[in-house]
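Of the protein chains in this complex, one is absent; all others appear in place.
Per-chain numbering from 1; labels A, B and C assigned in written order.
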């Protein structure tokens, strides 16, 4: 089992003809994900050439793509100016999950898009996220397929390459994953730690969870309380940005300590107080989760 | 029994200190309605003097008024520029019914206010309506209390004085009313004919319904279909504006024939085709409803 | 309130829509000068608040400035459905490839603005909607979000196949919604929206109605009111705060409340007469309003009898009666007046009216019958 995506995922790629969109669609198809459609306004009727001779039909709009192919998941690779519009379109089209990879989407646009999606009952992952991968089943987004492997660990993270690092170490230690989810580095994200923790708790194949947080906001603190109150499975964590200065944005739009709020210190404290073992460095995660599983 | 208002109605008057608000609050209290609060921003803490020595506390805002008095219904007498804001405030305050008397509210403002109220599950009557009265129980709005009397007829109308005319004739013929509702003459109204018909159908004391329509829109046509499909009780009707020219607004913002749509002729035809006896003139309503009840 | 084509075009241009240039002429000479300035073929278009100006000969193609002057001479002063043409719009003729329809109006049932588009433009859209509804695509806009990019695309995609045209039309549709909202409109329409052989999408006609309730907060739109295009009596009524519509009959009607006023007109017809007007005098007993109403009604030379139909309601009838008496004392009225007054204190009111020499009634049918009889020359 896995969370959010699996063998039944039928993916439509919004912005399939763009540089990033086409590159990652190839990677996604290589991994074996069922990419059923692409959308680029004005290119409807054309065809995307997959890696092994497969072809993917391109549509002008999401409603057509969903009606023709039964797509249930979309991934967004369109530029920032149009990304919130693409989320709105996807949420209006009938897919159940929208994964927004685009970085640099205006936050005010996303505030509207998130409430729209909530009203429609559609899950949004991101924006500014690497997407997610359920090893051996499906990959949606830009996480590299070659570093993951099937196994009992659920992984959720606000970061991209830090996720690679952690997955790489887990896989190296023989700890495969049910699903690895990058929830994104933006201030307003559609799916947060708690949503993922809830799903991992409900997923029978997930035996333990690795949670990678970073400075900014209080999502980790709330997640910690959730773990304590609602999780039976062990959770271990890491917080990036212990050395980050206050008031400065550390790459991610959401990675900023505001005043005295959102520090790594308070997040690590919240983890520890709620029974989440905290790794001092990424390399320690493996040992902690192994201990927790035993 | 009655619809929408009864002996349990606890009314708050928005704009109680204005010219119309204060005048009609006195009339409303004279009729015996339980007016529990008034709202005028900046006049909180003052008191409204009722007709027989009663006093009504004035609040700055609806949330305070509802919290302090348990009001469940509001009536709005504020000027057009602020009326939609008053509807939003009322819908946000916890009352179940908002009656907007104000005429001349910008329609775009009301489009927002109506969707807000719908989201909150709050019924709006009007705007640009005379309100409603349940004889012997409560009166909310500007319908004159002296012309109504208790009895078996439900009356619903888009007009004010035409309602008086019809009620006057019914009462004169010994046909009292359960509730008389003026739904308002604006293009976008919160409660339409069908809402009232549904409520009258469900009200055991209502034995027959008089429906007064006018030119503009297709509310009457849809109501006629509803009557045919869902009503067991007899309904008779009248349509004002048989001599109105197309394209001209006849007083009410909503009373306008657009192109060839919204004529009295098509509405009367819809009534007749759906078993609603149509009065050629107001004076004929009494005979028609008497026949229908027998 | 309706505004003229050239005014609607100004609003559309302000929203970014590609509207070809155009200037207003009130004399044939001005039209000639404007046409000469553009060079080439121009269109001379009557500016009048009425449909069907094309059929009436109010829109003409002129191959040069001299012909533009000629056409302007013919069109200026023309009567179109009772309205005199005071202005023409002179605009360069466009190279038209296709004609589509794009409109947005406030939809009562959906309680929101609703778009209607069709590739069948340049014709009566109501006719298209009735005969071939499959040629029309509709979309209701959630007022909380405005029109979303994919919705505008969905509409534009119904009009064109060429992605370049779809892109331009999507933009125009979103801009039309902006113009609609920012003007406080109840209707805004481009018919036709054309494509040129160069692949451009342009609005060559424009129509917009404003929600009267918006005018108090939009002085720029209120300034577009053209009182010269309205009957003087209606202008006067608006200034007096009365709701008045002139009709062609001979029974002047003065009623409190719009619904009752319509029902009264209908009853005039029922009894064989023809109403001269719709007039809602409101709920007040103020003699000034009655004076204004009577002045407006009697300014119509067709009026042979005047009928008051007042339901006292909450206002006391005796107050209203006194207002009517005072008003009729102030001015001299030619046609006979009959009055129906009912509601609180009606007996007292009828006494006041009879004492002042009026025929006073409590029944609506009776008073209307009498008024019709008087207008027909009876006593």
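By definition in this document, a contact is a pair of C-beta atoms (placed from the backbone, for glycine too) under 8 Å apart; a residue touches a chain by one contact, two chains touch by 3 or more.
From a predicted model like this one, the values you see are computed outputs, not experimental measurements.
Displayed chains that the missing chain touches over the full complex: A, B, C (touch as defined at the top).
Interface note for the absent chain: among A:66, A:175, A:212 or A:236, the touching residue is A:212. Checked against the full complex, the one of A:32, A:51 or A:251 touching the unshown chain is A:251. Residues of chain A that touch the chain left out of the display are 24, 27, 80-81, 104-108, 110-112, 114-115, 142-144, 146-147, 157-165, 168, 185, 187-188, 212, 214-215, 217-219, 222, 238, 240-245, 248-255, 259-261, 264, 280-283. Although one chain is not displayed, its contacts with chain C can still be listed: residues 144-145. Residues 41-43, 60-63, 82, 85, 88-89, 92, 112, 116 of chain B touch the missing chain (whole complex, contact as defined above).
FYI, only the chains that are shown with their structure count from here on.
Shown here, the protein chains touch in a chain-like sequence that does not close on itself.
Among the remaining chains, the Cα-based centre furthest from that of chain C is the centre of A.
Here the spacing of chain A and chain B, counted between their Cα centres, is 52 Å.
Centre-to-centre separation between chain A and chain C, using Cα means, comes to 55 Å.
Chain centres here are Cα means. That of chain B falls 27 Å from that of chain C. Touching of two or more other chains is recorded for no residue of chain C. Residues of chain A in contact with at least two other chains: none.
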